[in-house]
Structure formats: C-alpha cells, structure tokens
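Rather than the whole complex, this shows some of its chains in their spots.
The first chain written gets the first letter, and so on, giving A and B; residue counts start at 1 in each chain.
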Amino acid sequence: MLEELKLEAYEANLQLPKQGLINLTFGNASAIDRDRGIFAIKPSGVEYEQLRPSDMVLVDLEGRIVEGDLKPSSDTPTHRRLYLGFTRIGGIVHTHSLQATAFAQAGRPIPCFGTTHADYFNGEVPVTRKMRAVEIASAYEWETGGVILERFRGVNPADLPAVLVNRRAPFCWGINADHAVEVAVAIECCAKMALLSLQIDPHLSPIESELLEKHFRRKHGPEAYYGQTKHS
Amino acid sequence: MLEELKLEAYEANLQLPKQGLINLTFGNASAIDRDRGIFAIKPSGVEYEQLRPSDMVLVDLEGRIVEGDLKPSSDTPTHRRLYLGFTRIGGIVHTHSLQATAFAQAGRPIPCFGTTHADYFNGEVPVTRKMRAVEIASAYEWETGGVILERFRGVNPADLPAVLVNRRAPFCWGINADHAVEVAVAIECCAKMALLSLQIDPHLSPIESELLEKHFRRKHGPEAYYGQTKHS
C-alpha cells in the first residue's frame, strides 16, 4: 500500500548521499500521508546503495508498524513526534552533514549573516537545550522530538524549517520530503558560509532585519515572487 | 529568435553547477546581444537539471519580456542595470559560491595576496555599501544594480570584472557569458586562497604593485602575451 508515499521517502533518502549530506548509514528521510496518518521511513542501518522503495517502513502516528519487513530507523519516534507537533509538514530529513553538525555539537545556533540563509530561514537556525539524563535513559528518541517541540513553542515551523539537536545534528522539514531535502542542503551551505564569515570577522553582526525579511518573503508566503510556483 | 544567444546563456548557466559554484536553484547567468539590446537570462527558480535552451527568457533593456513562457530570474533588473551601466560587457553571472559569499556576508573585499588573483583582477575585489531600507523596500533588484554602479564610479569594469554585493554574494561579468563564468570560477578560487593565506598570516599585506600589474597585464590589454588569443 501507499506505493507513492514509499517512493517519495525512498527518493528523498537517495538524495542524501547524492547531495553529499551523508556518509555511511547516517541519516534518514520520511514522508507522511496526512489523510491516513501514516508515514514512510528508511529502515534502520541499511546502506543507501542497497535501498529499494519497498524497503521503506510504513508507521502510523501511534507508532505501530503498518507495513514492512525491516525495522524502521531508530529515529522513528523523533519523526513521529514532529509529525504530531508540526501538523502542516509533509516530510522530515535528518542528516549528520558536517558543517551543520559542527554547530549542533557546539550547541550554537547558525547565525544569519546573509541572503542565502534568509532565502530559507527567517532568522538564525535554533538549537535545542541539552537533553537531561532522565530523558536520555528513557524513551530517548521520543524525548528528542520533545526538546525540538519545546524549542519551537511560539515559533512557526514554516518560518524556521530546521533545528539543531544539541550535541547531535540537524533535523529539517518541509511541505514534502523533497522540500525537506532542499532545506537540508541549504542548512549545510549556510552553516559553511557562516563559519567562513566568522573566520573573516569574528564579531560579525547578523543580517539587517529589512534584508532578512525581504529575502525570506521573496520566496515564502503570500507575497513571494521567486520561482515559477510557490513552495509555501 | 536569437537561438545562439539563448544557447550561450543556457550553456553558461549549466556551467555553474558543473563548476561547483551553485547548489539548488541559486544563481543565474545571462548573455546580451548589444546590437539588438536584448539579453537572454535563466528563468526563475528552475532546477539546473531541467533547464533547456528554449527556457531562456529574452528581455530588452527597458525590462520588457521579448520572448519566453517562463518568468525570468528575479534578479533580472540587476542584470539589466549592469548591462546599461557597463556598456562593453557581454555576459553576467551571479552565484552564491561559498568562499566568495563568505566575504560578501562579512562586507569585506577579497584582498589580492598573490598572482592567481592578479591574473584576473587588477586589485582587491570590491564590496558594495549596504543597501538602505528604502532601497530594499522599493525596487530591490534594480537598486542592487545601483549600488554596484555606485561602487564602480571611476573604475573600469574590465579591470575588476566582479563585485561582492554586501550581505549577499558575487556578481561577475565579462566580454561574453562564458568569460563571466570563468571569472566566477576565479573569484571562488581566489576567495578560498585569501582565507587560507589569512589563516597562515592574519596580518598579510597585499601583493606588491609591480607584481600585480605584471600579472594582470600578462593576460589583459594591449601588452598581453598569455594564451593563444586575447580576452580583452
């Protein structure tokens, strides 16, 4: 069932190594069918070269495996909690892309220094608080989703379609899995540019708010005029 | 009409991802027919893998679309203003290449530390002033061209075939679109080398003027003796 959904998740997963975002078996992508409340996700620890669309595991929003012979990604509870908390997103991508992960490891947000960043994120990419020992010891992956949602209280996930999990790596989302991959590419570019800009000027201030707003709104929301059609 | 011009613009656009200057749909290239006063430019937000020569949009120097089913790049007014202000250039390339963009984000020119840079640019690559809120809020892309021209008052654009738009990214030009791509490759190399040189010696002084002049003139102008034929 849901062959198209599995294909969407499969293709998003294949993009991760192709775009240079992934080494080894790190990372995963999923896509959700909101009408059915079912998402398709990468199986755990399978090499990208060996993945087939039929390997995608179907999971419902209660966390039950609906279809699939393989174990789903160990991060499945994080995806599930994000789909529950961010009710308008259609796809999630988790990578260990090097530059963005460096910021996550340091527990620092990715500052917005220029318009490349502003084209995708309406401000700095936030970082979660560190997880508590009790959260790590219990339902770790579910709690990971919890600290993300906690960080996004009062924030529109369409304005900031990514987060850095402290000590860990980025999670990105979008209207579908393909869009989430695009955000994952953008966050890695922006992280690298931010680090290079800080090398040039360690005291660089963030982008001016008018320019941030201009670039974000050029691509997003009702006044967007970039591209042939609109994403959001 | 103008099939050759569209092909020139198309091929320059394809070079951008091939040369590693571009991720996603960032960036654009255009080429102008000076006799007709018409330039061909990439459509807005189309993926490079899907571009065809016939997708190039023809625009005249008053900004009217002469031919094309797609919306032209949102940066079209910037290209137009540069073609109007720099009357001898034949092609323009805009990228978000990472190292050059890092300098643009930091609002710093790319210093000339060696002969690789001097082979292409007769001095440091300049950066525009920051744009004012009123410029951002009105005809943003047209005003972007304006701050570039302002920065080049009294400067020969053939001596410095690129600029960093503050907080944004490089714009490059040349006698044709292919030449502008070459400059875009060169600026990224030079930006990376400059950053690495600054890591080795944070107080490094610019190249000596005799050596700068020697290398620039070896490749450009009436005394050039590099290559089988001359660019300019």
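Just so it is clear, a contact is a pair of C-beta atoms (placed from the backbone, for glycine too) under 8 Å apart; a residue touches a chain by one contact, two chains touch by 3 or more.
For clarity, every value in this text was computed on a predicted model and none was experimentally measured.
Of 4 total copies in the complete assembly of this structure file, 2 are presented in place.
Here is the rule we go by: only the chains that are shown with their structure count from here on.
Rotation angle relating subunit A to subunit B: 90°, from a CA superposition, given to the nearest 5. Taking each chain's centre as the mean of its C-alpha atoms, subunit A lies 32 Å from subunit B. The part of subunit A that touches subunit B in the complex is made up of residues 113-116, 119, 182, 185-186, 189, 192-194, 196-197, 199-201, 204, 207-208, 210-211, 214, 218, 225-228.
For subunit B in complex with subunit A, the touching residues are 23-26, 43-46, 70-71, 74, 96, 98-99, 101-108, 130-131, 133, 136-137, 140, 167-169, 195, 198-199.
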